[in-house]
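The structure appears right after this line, and notes come after that.
Only one protein chain is missing from this complex, and each of the others stays in its spot.
Chain naming follows the written order as A, B, C and D, and within any one chain the residues start at number 1.
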Amino acid sequence: MNFDFYPFYLSIKLAFIVTIILLILGIPYAWFLSTTKSKIKPFLESITALPIVLPPSVLGFYLLFFLSPNAYVGKIFYELFNIKLVFSFEGLVVASSIYSFPFMIQPIQGGFESINKNIIEASYLSGKGKLITLFKIILPNIKPSLLTAIVITFAHTIGEFGVVLMVGGSIPKKTEVASVAIYDYVENLEYPKAHIYSATLLIISFLVLLIVYYINHRKKIKSGIGY
Amino acid sequence: MNFDFYPFYLSIKLAFIVTIILLILGIPYAWFLSTTKSKIKPFLESITALPIVLPPSVLGFYLLFFLSPNAYVGKIFYELFNIKLVFSFEGLVVASSIYSFPFMIQPIQGGFESINKNIIEASYLSGKGKLITLFKIILPNIKPSLLTAIVITFAHTIGEFGVVLMVGGSIPKKTEVASVAIYDYVENLEYPKAHIYSATLLIISFLVLLIVYYINHRKKIKSGIGY
Amino acid sequence: MSYIHINVSKNLFGAQKNMKLEMEFNIEKNDFLAISGESGSGKTTLLRIIAGLEEANGEIRVGDEIWLSNTNLQTRDIVSCGKDKEKTRKRKGKDKDKDCNVFNGLWYKNRFLPPQKRKIGFVFQDFALFPNMNVLENLLYVQKDKKLANKLLEMVGMKNLSERYPNTLSGGQKQRIALCRALMRKPEILLLDEPFSALDEKRKEELQNEIYFFHKEFNLTTIMVSHSSTEIYKLADKMIEIKNGKIIKKGTPREILLKTRGSEKFSLKGRIIDIINTDIINIAVVSLGSHIVEIVISQKEAEKFKKNDEVIISTKAFHPNIKGIK
Amino acid sequence: MSYIHINVSKNLFGAQKNMKLEMEFNIEKNDFLAISGESGSGKTTLLRIIAGLEEANGEIRVGDEIWLSNTNLQTRDIVSCGKDKEKTRKRKGKDKDKDCNVFNGLWYKNRFLPPQKRKIGFVFQDFALFPNMNVLENLLYVQKDKKLANKLLEMVGMKNLSERYPNTLSGGQKQRIALCRALMRKPEILLLDEPFSALDEKRKEELQNEIYFFHKEFNLTTIMVSHSSTEIYKLADKMIEIKNGKIIKKGTPREILLKTRGSEKFSLKGRIIDIINTDIINIAVVSLGSHIVEIVISQKEAEKFKKNDEVIISTKAFHPNIKGIK
Partner (left out) sequence: AANLTYVMPEIKKAFNKKYPNVKINLVLSSSGKLTAQILRGAPYDVFLSANMKYPLKLYKAGIAKMPPRIYARGAICLFSLKYKDISLKNLDKFNIIAISKPKTTPYGKAAIEAFKNAGIYKKIKSKLVFAETIPAVFSYVKSYADVGIVAKSTIYSKNIKSLGTFYYKEINPQLYHPINQGIILLSQKKVAKEFYNFMFSKKVKNILKKYGYDTM
């Protein structure tokens, strides 16, 4: 049986890029949410969670509208960067980022809200600005939440499918990620192949997660945190 | 236009029940994960995240087999409780619970891992056992994480679609939840109807979330926590 | 047989490489035992072992209850512990009955009473108040006795603050609430870890009196970690001093603390903190514990002493004058 | 012009309903100012306002830098602050320049220097060490100066513990690291919030000497919250005592603490903590601060006094005997 590894490569690449992008966008946004005393906070929090509420295919349908070069958002991208956001890998990245946004924000915000404010103050009084404090003090001290956010986002982007299929259109070597490929095999009644692909996806994901958790486990034992 | 409210009712009922079930199962399991010093911890953590890695339709496909009364798991349920786990609302509950499991576990575990151990000890020394300590001390003090877990699980179950579609068989008034209904309208090119249903789903979800966040916001201001 | 028998050991990371905490002592019922010793010597750890918050080897017996029994078995005793018991150490929290476990490769007989079953009140060095509850709720969590709670809050001068959340309290206020919370349980044994460290002297004195009163009134057995000799002398009947995890002095506070005992002279050890030379006289400012006195000294003495010298101040008179203040 | 000028006010929740913190005072360069006052009187809050961790109204000026300026504008001054500035209070942290904001419905001129730009070292009452870093990393985070870090650790006797994480330290050990971390910044102004509360007396004395040395050596201006008169007398040149958020005494420690000043008699205030009657003599055990002395008293006195009486101990001799210890 010919085994095509490319969809897996695409899936992992997609999940990786989306996780990185959402980390970069999510940390400041979550920080803003967790520190603002503004009354609009509950509104923003609720809106942040909304992308998960829509069924992925439906969200994908709307994204397809907004991201296509005929539409406003897609047009800007197209004209500024010459990137088409539909039926392209870049499009998958943007669409998955939107869909997975809440999965990244919420755990991080939870972490920020339960951190001991004293150590943040202590960092300022050590002469460090907000940025260094964020990276050296705050983020290391919310590691369980950060890990949750990264793992959920990564795993979810790997498994995501409705949005990806809609916006990407399963073009081989471009937007046909593993989840789409497996779906096609199931649809095609090629069950044995579907089983093998599913197992491969599970094993790869399991190994990635295992490494992440194992490193985390070791570090924690060393620093005596959490025991 | 005839507007059918039933799918929304089913969606919310499903999300509500799944959230409750996962809270009940998730809290002890997350507690176990966060306190165990066993070496298998990283394994368990990785396995816990796996249901999200498979595309929902594919997971639904496998669940369809495991849960059907012809199969082992489904059989047990059928014989013990006379409940069929496919093409029934109960089946949706079980399937969604499996799929949403990681979304509940991970944030709660993160919360447990960052709680100040001293207050747990203080509770024991106040003569309280583990159960009371859990409910009165631990859970209230990981509220941001708990909230994250509940919101993600709830929202995700509302939006879940692949698993539900596969295991439920979209039977009107029984397993045809809102996400499935909206999907059908999009499929059928009935865009105006799809827009209205989507908007309704978004508005309902938004209101539910807003109430949750608003109450949380008020409480926090009162107790001075987090400021 | 003493009321409390303690014989425990535990390996700690000490300031000088690894340090082994090893202590054996008895406490009688209604004793007020003070523990002093330098920072990092193992005082807090000892209290935590007694409370059941920390694992240790050895034995703790209170009355006729075994709180901890973790003694190395002889090979011949192992018979009753199957290989499958290898994991019983994990279950310790639950099992009251005789059990066996492996620790550092050796078999131990194991009894462990979980903290919540030990009738103790514990005031933590870092307070550990419940942040999700206000002051009153913190107390009522221990026991739904509103009258007692109000009485205790009154006693520490915090009645007005009963609806405040711990996050909005000052250090000393937190410490007082922690004390109240420990007393709410009407414990038989009270463990205090530097319970007055964050308080001003007036408040400290008031609270010391209240604690002493409680100790007597409710027939408590109290163990207090403290750095202050006055506090210890005033409150405790017994004291131990520890260093590097070992007991180095044991006795009554009188025996250990009273430096002038037996001397007929009234004398105090102090330290010169300043010498002031005016045209006419020389004054030495001497610190005597928390007191500061000025003593007129001769020109010769002024030349002899310098700042920071330790000195003994005494009078030749047999009877120092002692006079009541209203 | 003084080095530091402080004139601030802030509404707090006090022990008796609401309490307003209102303080105005100056500090000269290289002063060592002590702040004392009962628990909950606003000492920590004052330090936090100086450090910029807490909002307040008023002014703080250090040298020629304005750290805080938050003064109520006259109506005619508002001209330059448009309606759109209503939200500038939020931006305070960033803007060094003149700005305006609304607080309690009034317009304020606003300058606020963020904490990280204020050259201060702060020892927190609850230490606030970084749990994700070991002891050495905690120090090096402030400044990559390994030599200084090692010197400071040596000084507080914690060189051996430099690889330990804060979670595994004792209370006193944490406090010492917090002190070292504050000094790592080579601050111009050092703020200490009960920096010796968790230490035994020997260690306390050592550290006090070190702090004093640092203060002199590096020309620091130091503000210390403390409950101990000896500590204050020993270290500080100036002191203020506060109560309910207001300054009630201001002066040198000599003026405020020396109770026997001007008296020719050597006399100490104490409290009887025990009266022991033997067949032959009666002994009063008197606590004088952290000292405890036994004084032989007459039968008549023994009947007159009872436990807990406050007494003054003095001698008729003009010269108490003062004798060096080795």
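Just so we're on the same page, a residue touches a chain if its C-beta (ideal position, glycine included) is under 8 Å from a C-beta of that chain, and two chains touch if they have at least 3 such contacts.
The structure displayed is predicted, hence computed values, not measured ones.
**Student:** Given the contact rule set out at the top, which of the displayed chains would the hidden chain touch in the full complex?
**Tutor:** Even though it is not drawn, that chain still touches A, B.
**Student:** Given the contact definition stated above, which residue among B:Leu64, B:Ile182 or B:Leu209 touches the chain not shown here?
**Tutor:** Counting the whole complex, the residue in contact with the absent chain is B:Leu64.
**Student:** Among B:Phe87, B:Phe103, B:Tyr124 or B:Tyr213, which residue is in touch with the absent chain?
**Tutor:** B:Phe87
**Student:** Would you indicate which residue among A:Ser34, A:Ser100, A:Ser170 or A:Ser205 is in contact with the undisplayed chain?
**Tutor:** Candidates A:Ser34, A:Ser100, A:Ser170 or A:Ser205; residue touching the omitted chain: A:Ser170.
**Student:** Of the residues listed, A:Val86, A:Leu125, A:Ile138 or A:Ile182, which one is in contact with the missing chain?
**Tutor:** Considering all chains, including the one not shown, the answer is A:Val86.
**Student:** In terms of residues, what is the contact footprint of the unshown chain on chain A?
**Tutor:** Considering the whole complex, chain A reaches the absent chain at 57, 61, 64-65, 68-70, 86-87, 165-166, 169-172, 184, 186-192.
**Student:** So that we can see where the missing chain sits, which residues of chain B does it touch?
**Tutor:** 61, 64-65, 68-71, 74, 84, 86-87, 165-166, 169-171, 184, 186-189
Please note the rule applied: only the chains that are shown with their structure count from here on.
**Student:** Roughly how far is chain A from chain C, centre to centre by C-alpha average, rounded to an integer in Å?
**Tutor:** 51
**Student:** If you average the CA atoms of chain A and of chain D, how far apart do the two points sit, in angstrom?
**Tutor:** 48
**Student:** So how far apart, in whole Å, are chain A and chain B when each is placed at the average of its C-alpha atoms?
**Tutor:** 19
**Student:** Give the residues of chain D touching no fewer than two other chains, as numbers and ranges.
**Tutor:** Counting only residues that touch two or more other chains, chain D contributes 126, 168.
**Student:** Please set out, as single numbers or ranges, the residues of chain A touching at least two other chains.
**Tutor:** Residues 141.
**Student:** Linking chains that touch, what shape results: line, ring, star, complete or other?
**Tutor:** Topology of touching chains reads as a ring, each chain with two neighbours.
**Student:** Using the touch rule from the top of the page, what pairs of chains touch, sorted by label?
**Tutor:** Every touching chain pair, ordered by label, is A-B, A-D, B-C, C-D.
**Student:** Report the residues of chain A in contact with chain B in the complex, numbered from low to high.
**Tutor:** On the chain A side, the touching residues are 34, 37, 41-43, 45-47, 49-50, 52-59, 61-62, 102-103, 106-107, 109-111, 113-115, 117, 141-142, 144-145, 147-148, 151-152, 155-156, 158-162, 179-180, 182-183, 186, 194, 198, 201-202, 205-206, 209-210, 213-214, 216-217, 226-227.
**Student:** If we count contacts the way the header does, which residues on chain C are in touch with chain D in the complex?
**Tutor:** Residues 13, 15-17, 36-40, 43-45, 125-126, 157-158, 160-161, 164, 168-173, 175-176, 193-194, 197-205, 209, 227-230, 233-234, 254, 257-258, 260-261, 264, 266-269, 273, 284-297, 301, 304-305, 308-325.
**Student:** In the complex formed with chain B, which residues of chain C make contact?
**Tutor:** It is residues 51-53, 114-116, 118-122, 124, 126, 128-132, 134, 141-143, 165, 167-168, 181-182, 184-185 of chain C that touch chain B.
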